[in-house]
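For reference, the structure is listed below as structure tokens.
Complex shown without one protein chain; remaining protein chains in place.
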Amino acid sequence: MIAVLKSGTTPEQTAHLINWLKHMNLDVHISEGQEFTVLGLIGDTSRVDMELLGSLEIVDTVKRISEPYKQASRNFHPDNTVITIGNAKIGGGHFSMIAGPCSVESQEQIIAVATSVKEAGADILRGGAFKPRTSPYAFQGMKEAGIKLLLEAKKATGLPIITEIMNIRTLDLFEDVDIIQVGARNMQNFDLLQELGKTKKPILLKRGLANTLQELLMSAEYIMSEGNENIILCERGIRTYETYTRNTLDLSAIPVLHEITHLPVVVDPSHATGKASLVPSMAVAAAAAGADGIMVEVHNNPACALCDGAQSLTPAQFADLNARVQRVREAIL
Amino acid sequence: MIAVLKSGTTPEQTAHLINWLKHMNLDVHISEGQEFTVLGLIGDTSRVDMELLGSLEIVDTVKRISEPYKQASRNFHPDNTVITIGNAKIGGGHFSMIAGPCSVESQEQIIAVATSVKEAGADILRGGAFKPRTSPYAFQGMKEAGIKLLLEAKKATGLPIITEIMNIRTLDLFEDVDIIQVGARNMQNFDLLQELGKTKKPILLKRGLANTLQELLMSAEYIMSEGNENIILCERGIRTYETYTRNTLDLSAIPVLHEITHLPVVVDPSHATGKASLVPSMAVAAAAAGADGIMVEVHNNPACALCDGAQSLTPAQFADLNARVQRVREAIL
Amino acid sequence: MIAVLKSGTTPEQTAHLINWLKHMNLDVHISEGQEFTVLGLIGDTSRVDMELLGSLEIVDTVKRISEPYKQASRNFHPDNTVITIGNAKIGGGHFSMIAGPCSVESQEQIIAVATSVKEAGADILRGGAFKPRTSPYAFQGMKEAGIKLLLEAKKATGLPIITEIMNIRTLDLFEDVDIIQVGARNMQNFDLLQELGKTKKPILLKRGLANTLQELLMSAEYIMSEGNENIILCERGIRTYETYTRNTLDLSAIPVLHEITHLPVVVDPSHATGKASLVPSMAVAAAAAGADGIMVEVHNNPACALCDGAQSLTPAQFADLNARVQRVREAIL
Partner (left out) sequence: MIAVLKSGTTPEQTAHLINWLKHMNLDVHISEGQEFTVLGLIGDTSRVDMELLGSLEIVDTVKRISEPYKQASRNFHPDNTVITIGNAKIGGGHFSMIAGPCSVESQEQIIAVATSVKEAGADILRGGAFKPRTSPYAFQGMKEAGIKLLLEAKKATGLPIITEIMNIRTLDLFEDVDIIQVGARNMQNFDLLQELGKTKKPILLKRGLANTLQELLMSAEYIMSEGNENIILCERGIRTYETYTRNTLDLSAIPVLHEITHLPVVVDPSHATGKASLVPSMAVAAAAAGADGIMVEVHNNPACALCDGAQSLTPAQFADLNARVQRVREAIL
């Protein structure tokens, strides 16, 4: 870590600051120039409060040289992490297609969709049981019953399942769930992250609506620092001023994360765009950019012609998409 | 609620949609123009999933006429809500100055700061015991011991106290806390909100970094829908591309919220700007814009000359600020 | 266009508004519901000032049904526009690779890069002569001399050239330039757009840093409304809170624009990401998402080992990228 001191800082102030830093068990390397003084802080700087340091009167800038995350960093773990879930693998060249309905609605629905997406090539079944909703009056999911139906669909098809947790007090219900999803709104629910770190379950951690990639890795670090290294990162769109799409899908997150972390990266184009017509293009683009997996919403309501335009794909659209994704993956090798 | 159908929608599709809406116990008023058809949905539309409806193939736009929040809406509750905490009142013309350190660090510190800010005119003491930190390696607060020290400071000064909750499992520790704060990162931790709704404690709800004012009111509605109407809203800066300030303080939130809700609005210029030199200007601006309270960080480290530049004010700076805020409040009457 | 009136609007106010609208040669179709009144405006609404209408006391919302752009709209022009530049074509299934240095620096440099990128498969040569720079003290490009060198490179290689215009007073210099680029900062320099509309030159119009896709099409409409239909749209990243990349490349712009306009869409991953290591992934992703062309920076400084890490690719990296882009284009057919 480097701290640049403002010009005009007195020797007493500098000495005072260095003394303070040494009390934090840091070595300080001083470089005095004509116009500025640079302090190099050597030791375990992960515990230094950069914001506090940067807000001191005499400090112009603070710059981390080593990342604030360790276990998530590729520097400390050069090989790609591969997450194995049943027959599916994600990361290190392995790719998984995750598909299923937005919400579990009934036994008939989830079994039908699970069967369809398996036929169309999905590796993992998704489905919401606990649904975070902006409004307290909106449908909040089937909850426990929804998880039971997902487990029935798992038994019927052999597909591993992923579903979202919202509250650590429901953790027992997730015993047979294969991947636990942490939603965008909970990316910085640090108590939830720490508790999930005490399990060995694979965790799919979604990027928050206004969170940087570094903050995403810091949240992964919360889980990893408790002992759980089975983390899948998920880009699902960030909030910008553009309103044509629900969010703005930041596909550059894929190569960036591959540079700085060993954890696999999955993309969710359904929630990012909010429009079924845009999902296939963004799914193949994610594959081309090197994603380790794609998670898309697929519904199966032959009786509901209305629903064709929602953000969910039909099984036929999903099968077509899957074929194109596989071809693109071969093309970029 | 109004749904505009796309041109080219067939009568069958329209009939199908109307049928679906009527199954949700809504009356549908149809207005057919040459270029478009508008459906007016009448009844309890708060349960209608606007996103789903808007994503249907045949639907061009969905527009809510009545707000999706009810108990938080000024339409349903024209009079300003006034929250009483000990001798302090917030809302409806009453103004409170909330001050104290970022974190509780020691008995000596919190008693000293509490005494100072009381003398300088503060109405309520703030101090962090549970600290949400981006990094798992950063200081996470004194936790339970911090709350005990705040209670000692309350006893010593008579000031009511406010401190943040991060996990509903710690609720028992907040029994003698006067106002429970929900931080920006937990604004959409819906399970936490619902549990706080079951208490009668005043809740200070901070706006999330990337949340709209409507989403802030929906989160207030989560608490209110469980029976707790003692809510104070807090603007604390939103995330934008500008990096000179830590966040961008959106002071227009004050008059906007006063138009659409009866709940009081407090502003936190310390976290918003991240720089002590900017706090006084933004505090008086907030008062001028009609805020019902201001929450600022004040420290009291005469031995630590280094800390003078942090986002915290000294007691003397706070006393000066308080005097200017009171003068501005008189000027805008 | 639809205007929803607020509940509580009096019949006199409604009549007053309708009268005002009829003076603008619009027919007004009234639909009165219990809770709201909807006015449908029929006729040429492209001249209605939506912001003014929406800001009236009695108006709740205004919603355009038809787009505010006409000539750029796919509704009015279903077939894809194909732009032909020498042997290169962009749009309607035709794809062009545009490559070259950020700035023209010398005859030797531009001829060398032009020769390299042609060998590596580029269709069009890019190079900056007039450079918009944030600082008045930074290098502003070789200006007229730079354009002359580009023309020499065109003659030497046969590649058509594209370069940026900043000021309509320099238009004469662009007589032999094949595509005139309008930079992001000038996307809403309406006088410049109108003057370019009076030429027949192909115009590459870059999306502004904070502009919506609708605003991009409105700027295209400025050019088209003066008679020039040869427009190529360019996505080059938008400004968000994320700082790891210079801007956030919004690849969903590609399928969105293909839905709503017939104009071709090119992507510039070099400026969007600012990092050479990210350019190849984002270029193949853009191709996978259906871009009609890609514009990348390529330098050719064998003597300058330092420059290898800049946002520019080496000719060898570009050749490799080009091969992968072509494979991806075949994969998505």
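A, B and C label the chains in the order they appear, each numbered from 1.
In this text, a contact is a pair of C-beta atoms (placed from the backbone, for glycine too) under 8 Å apart; a residue touches a chain by one contact, two chains touch by 3 or more.
This is a predicted model, so every value here is computed, not measured.
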item	value
Residue in contact with the excluded chain [from C:51, C:79 or C:172]	C:51
Per the touch definition above, residue among C:42, C:111, C:171 or C:210 touching the missing chain	C:210
Sole residue of B:41, B:289 or B:313 that reaches the chain not shown, by the stated touch rule	B:289
Among B:19, B:75, B:106 or B:277, residue touching the chain not depicted	B:277
Residues of subunit A (touch criterion as defined above) contacting the omitted chain	2, 4, 7, 29, 31, 33-36, 38, 40, 42, 60-61, 63, 65-66, 239-241, 243
Subunit B residues touching the omitted chain (full complex)	210, 212-214, 238, 240-245, 248-252, 254-256, 259, 272-273, 277-278, 281-282, 284-290, 324, 327-328, 330-332
For subunit C, the residues touching the chain missing from this view	13, 16-17, 20, 46-47, 49, 51-52, 55-59, 68-69, 132-139, 166-167, 169, 185-186, 188-191, 194, 208-210, 215, 218, 221-222, 225, 239, 246, 274-276, 305-311
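Definition applied: only the chains that are shown with their structure count from here on.
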item	value
Shortest contact path, subunit A to subunit C, counted in steps	1
Chain whose Cα centroid lies nearest the overall Cα centroid	A
Reference subunit B; chain at largest CA-centroid distance	C
Gap in Å, rounded to a whole number, between the CA centres of subunit C and subunit A	31
Cα-centroid distance, subunit B relative to subunit C, in whole angstrom	39
Distance between the centres, which are taken as Cα means, of subunit B and subunit A, whole angstrom	26
Subunit A, residues touching no fewer than two other chains	210
